[in-house]
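A selection of the complex's chains, in situ.
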Amino acid sequence: MNSSKEMMNSILILLLCVLLSFTSHASSITRQNFCKADLNRPNTPSGYHCLPSDTVTAADFKYSFNGKPGIPLPSKTLAFPATVRQLPILNGLGISVSLGEIEEGGFVPVHDHDADEIVMVLKGQLDVGILTPLKSYCNTLIPGDNMVVPKGLLHYLINSGPGKAVFLAPFSNPNPVFRYLYEELFASDVPSRILSQVSFLDELQVRKNKARFNGTG
Amino acid sequence: MNSSKEMMNSILILLLCVLLSFTSHASSITRQNFCKADLNRPNTPSGYHCLPSDTVTAADFKYSFNGKPGIPLPSKTLAFPATVRQLPILNGLGISVSLGEIEEGGFVPVHDHDADEIVMVLKGQLDVGILTPLKSYCNTLIPGDNMVVPKGLLHYLINSGPGKAVFLAPFSNPNPVFRYLYEELFASDVPSRILSQVSFLDELQVRKNKARFNGTG
């Protein structure tokens, strides 16, 4: 029975050679396993337009943090994002990642983002604190430790050890928006008197911080 | 042709009377147009368990702000929420609403929530400001005016007129979480020195506000 099956398979080989040219052509038209962003066209609520999938190569799936300059963040921190802007193949997916380096004594100030995050420490020691109304959740992390930061919750990271701290931070969003509290409060143009009132901060404090962060108003 | 159709319809009436008892019984089992929350059972990521739909009455769809005490919020504000906790029929839907009353001189301090909002002024005058990194978007609203507040963005409301201001605020979420900045920062247990560092606020300011809002640490 096996040999007859082998024979049938042999016949199939011939048949398939003919069929596959059709198959390949016909089905490759509709195939879309990924959607590389065309960053030169306007965005939509679901992400960027897709570039033609046959122009995508292996290199499009790869991104290296090595040799990148890093974006300086206060304080003593460099961020190396790998989001849809740097890695357009992430468009339409549910993930992105950033590498962070915090010098000794540095920290990432209070912020949140529209994405769940896991802080994964690679080097040094980090104190990560989540601020929720009335209660905070703070942990000290060493290499091998991780901390979950749910979407929308304010949190901070402090290099609490000697030497540089390095961490990876994946996000549940290909294009997360980072909202630093000091930028929202003090680097903007909301009038100091108003801001003082609605934040319960002294107006002197507000003016001082606005000066520090180039705010106006 | 019409009259023969009438005749056919007459026959159908008889037929349907028989059939409908089957139909009604059979199909009513699977019908679920809504899902009234069973608040006594644990929540799930998609919401609460559904109570049996045949126990739902017209009253379950109605909620009145009238005669409710209101939840006092700083400052000089009463909130009357109509979310899934007060109105369990909202469970699994994409909407809820709150009524707000702000006395003269009062305001709703800086906060955000995991839901899009439209502030709709019914009475008085409101200044509503959205704080985004580096830029703020502020408008003065009178009755008939509306302001959109996208999910996750910090914002405040100030009664900028004489007399009481009243507004309705629908949300794109049946169970929105409100995160008041002053609570996250000052009513929690995060140590003052840490908080001062990561928020760029003076430690004196932090301690003062922690005392004001019953914070510890």
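A and B label the chains in the order they appear, each numbered from 1.
Following the convention adopted for this analysis, contacts are C-beta pairs under 8 Å (C-beta built on N, C-alpha and C of every residue); 3 or more make two chains touch, one makes a residue touch a chain.
All values derive from a computational prediction rather than experimental measurement.
Total copies of the shared sequence across the full complex, per this structure file: 6, with 2 shown.
Note that only the chains that are shown with their structure count from here on.
Between subunit A and subunit B the centroid-to-centroid distance comes to 29 Å (mean Cα coordinates, whole Å). The part of subunit B that touches subunit A in the complex is made up of residues 74, 107-110, 112, 114, 127, 129, 131-136, 138, 151-154, 156, 158, 177-190, 194, 197-202, 205, 208-209, 212-213, 217.
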